[in-house]
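Every protein chain of the complex appears in place save one, which is left out.
Then we have subunit A:
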Amino acid sequence: MNTAPHSLRPLGCLKAGLRQARQQRALLCRQMATTTSSTISSSSQTAPDHGFYKITDPKTQRLRSAFAVYSPSAIATSPSALAPLIQPSTSSNPSGALARLIVSPASPDPLPALHQVQIKRMDPTGARTALFAKTRHAARVGDVLMVTHRRGGEPFAGVCISIRRAGIDTAILLRNHMGKVGVEMWYKIYNKNVAGIEIVKRRAKRARRARLTYMRQAKHDMGSVSDIVFAWKKTRKVMTTRGGGGGGQRLVVVLRRRRRRGSRSREMREGVGERRGRGEGGVDGNRLCSCYLFC
């Protein structure tokens, strides 16, 4: 019974040795390869033949493995890796290749590209990015914002104290008072649970600080913004009766309906007209409080 493992052991050694040799050869090939990339690329495309299990990449339909050695030609498809390849094109001898390996500059920071991809996925319309971009129309620190949650519940409104710009992790800090107690909330703007962020009120003057943490002090505290939000919701209702798409037509319908009602109709109509005028005035002046709901 004891002999069986002994008889197996030399075979195992051989296997390990062969495997090592194969890997060494592959590495050697990779170092030397500049002009003769065709053979290596073919070998890599037909799966690196080591004994580990192989995974098929669902996108490219190529075999992938944790220990796969990819050919330089495959790497060179990305534009960032192309530059060092072009540079020593005059000398295609192995010494040039070695020099290239040593001299090749560090690849550019991959994180911004990754963030771009992620932002594209989380915000296909670009509305969230636009809302917190550094433009005139965007939301700024000091504005009163309202965040609507996808999970229902009361929307959280508050003064935007700071905007933490960090790619996909970009977040806003809102502060409000709820029942005499100050409440601060951080929201990630690219979060899918954040259904909408609306600008309730813009700050009259641009804040001269990036982070308004001084608003936590009792002296500068804004208190509850519920009054502002309530007033804004009232005006928003007027806006919605005017309608988003075919606004004009709906306005006419509203007017007709009100005309039918009789004595009160005149005041109502005047009221609507006045509001309409105010809205038009606000459109070209960009201080109009706007609403951004992400769908």
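By definition in this document, a contact is a pair of C-beta atoms (placed from the backbone, for glycine too) under 8 Å apart; a residue touches a chain by one contact, two chains touch by 3 or more; residues count from 1.
The rule is short, and it goes like this: contacts and distances are computed from a predicted model.
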The chain that is not shown, which UniProt protein name from "UDP-N-acetylglucosamine transferase subunit ALG14", "Vacuolar protein-sorting-associated protein 25", "Large ribosomal subunit protein uL14m" or "Dynein light chain" does it carry?
-> "Large ribosomal subunit protein uL14m"
Check each of A:Leu27, A:Val117, A:Ala133 or A:Met185 against the chain that is not shown and name the one that touches it.
-> A:Met185
So which of A:Gln116, A:Thr135, A:Asn193 or A:Thr235 would be touching the chain we can't see?
-> A:Asn193
So which bits of subunit A touch the chain we can't see?
-> 154, 156, 169, 171, 178-188, 191, 193, 216
